[in-house]
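In what follows, a single structure is set out as structure tokens and then discussed.
Showing chain A:
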Amino acid sequence: MPLLQVEHLSVSFKQGQHESQAVNGISLDLEPHQTLGVIGESGSGKSVMLKSLMGLTRSPKTRISGKINFDGRELTGLEENEFSSVRGKEISMVFQDAMTALDPVFPVGDQLVETIRRHQHLSKKDALEKAVELLAKVGIASPRSRLDQYPHQMSGGMRQRVMIAIAIACQPKLLLADEPTTALDVTIQAQVLSLIKELQKESGMGIIFVSHDIGAVASIVDEIAVMYAGRIVERGSVQQIIHQPSHPYTQALLAANVTLGMKGRLRAIQGQPPRPDRLPYGCAFAPRCQFAVDSCNGMSPKLTTIEQGHDVACWLMEEEPVSANMQVV
Partner candidate 1 sequence: MKKWMRKSLSCSVAATVLSLLVVGCGNSASTPESKQGSGGTLIIGATFSNLPNMDVYPDQGYEGRRFVGNQLYDPLIIDNPNTNSFDPGLASSWESKDMKVWTFHLRSGVKFQDGTAWNASSAVFNLDRILNKNFQYYYPQVAALLTARTKEITSYQAIDDMTLEITLKEQDSFFPSDVTQILFASPTAIQKYGNDDYQNHPVGTGPFAVAKVVPRQELDLVPNKDYWRGAPKLDQLILKPMSDPATRYAALLSSQINWAEVPPTETIPQIKQKGFQVVTKPYPHIWAIVPDMSKPPFNDKRVREAFVRAIDRKAMSDQLLNGASIPADGPMYPESNLYPKDAPAFDYNLDLAKQLLTAAGYPNGVTIAVNMPSSGSGNMWPLPMSEFIQQQEAKIGINITFRTYDWNQIITQYRAGFSGPMADANGIAYSLASGTLLGDLETSFVLKEPQGSDIMGYDNPQLDQLVRQAKASTDPAGRDKLLAQGWGIVQSDIALLPVVHDLNLRVLSPKVQGLVTPATWFVDLTTVWVSK
Partner candidate 2 sequence: MTRLFHRFLQAIPTLFGITLVAFALVHIMPGSPIDALVPPDASADVRAQVIHIYGLDKPLPVQYVLWLTHAVRGDFGMSIGMRVPVNQLLAQAIQNTLILGVAAAFFSFVTGTVLGVLAGLNQGKWIDRMVSTLGLAGVSIPAYWLAMVMVILFSIQLGWLPSSGMHSQGQEGNVLDLLAHVVIPAIALGFTPVGVISRMVRTSLLQVVKQDFVLALRAKGLMRRQILWHLLRNAALPVLTVTGLELGYLLGGSILVETIFAWPGLGGLLNSAIGLRDIPVIQAGILLIGTLFVLMNIVVDFVNSAVDPRIQRT
């Protein structure tokens, strides 16, 4: 049985007259020990999707549909207080920038301890001991002396380690990482990635790793899902996605990445992604797609399996594989 099974998850936000469709019928599975990378431009809905898995997008102005089955339990129907005891305990999240995701006016020790004590019945003293252990575990030297430090007194890498320590404090089964390395220097990025991988090896947690940077994801994930305008447009193993990108968007993404290097911001793709409140009727990528044909504007393409474990949502894939003439340079 998979650890996480998401079916037809849709999230839309009401903004005055308009309704923004941020996530549009996503389905995905994740096994324990497995790491799924989700890539896409900013605004593709990957972050919203991630937050929705934790119930963090719930609000009177949000409409959420679909199913989220986690560890045999349906999360979508949970009351807020039930959900809050899942968060941080069974499902945790690591955010992009620890500088802004940690509370600037509390010492990091306090921020660890409050998480620990929220989910585990420990005395203050025991929780402090646990906090020290956790800091040591994420590779922070002389952890005890760090407890009283504030986020601004630490380096970027160390802050990210603290956030990871908070996320794994209660041995979650699922770790959601929202671009956890984007704000870091390249060398630190690698350290943090290997730390996450190591922690996974130890605990067997499932990981969904969101990034706009295929390069960063490729080294640690098992599978990649490419998101565009709230949908998954291509899904497959790392090998399949990197070496045989089949959706024109994936191809463009990879090309942009190569051109701009690891830190590319994907500006190389012509045009802008569509506004989530004005999605085109057919394939959302069609206006920017150099291979677009008439049928692309008719209906939105469904995710179709083109080989074992490799799905693509593109009208061009319906008839015959076009990969041959679309090879990336």
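In this text, a residue touches a chain if its C-beta (ideal position, glycine included) is under 8 Å from a C-beta of that chain, and two chains touch if they have at least 3 such contacts; residues count from 1.
On the choice of candidates, all candidates are chains of the complex that A comes from, given by their letters.
Quick caveat: nothing in here was measured; it's all calculated off a predicted structure.
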item: Numbered candidate touching chain A, per complex, among 1 or 2; value: 2
item: Residues of chain A that touch candidate 2 when the two form their complex; value: 51, 54, 56, 81, 84-89, 92-93, 95, 97, 100-107, 114-115, 118-119, 150, 152-153, 163, 166
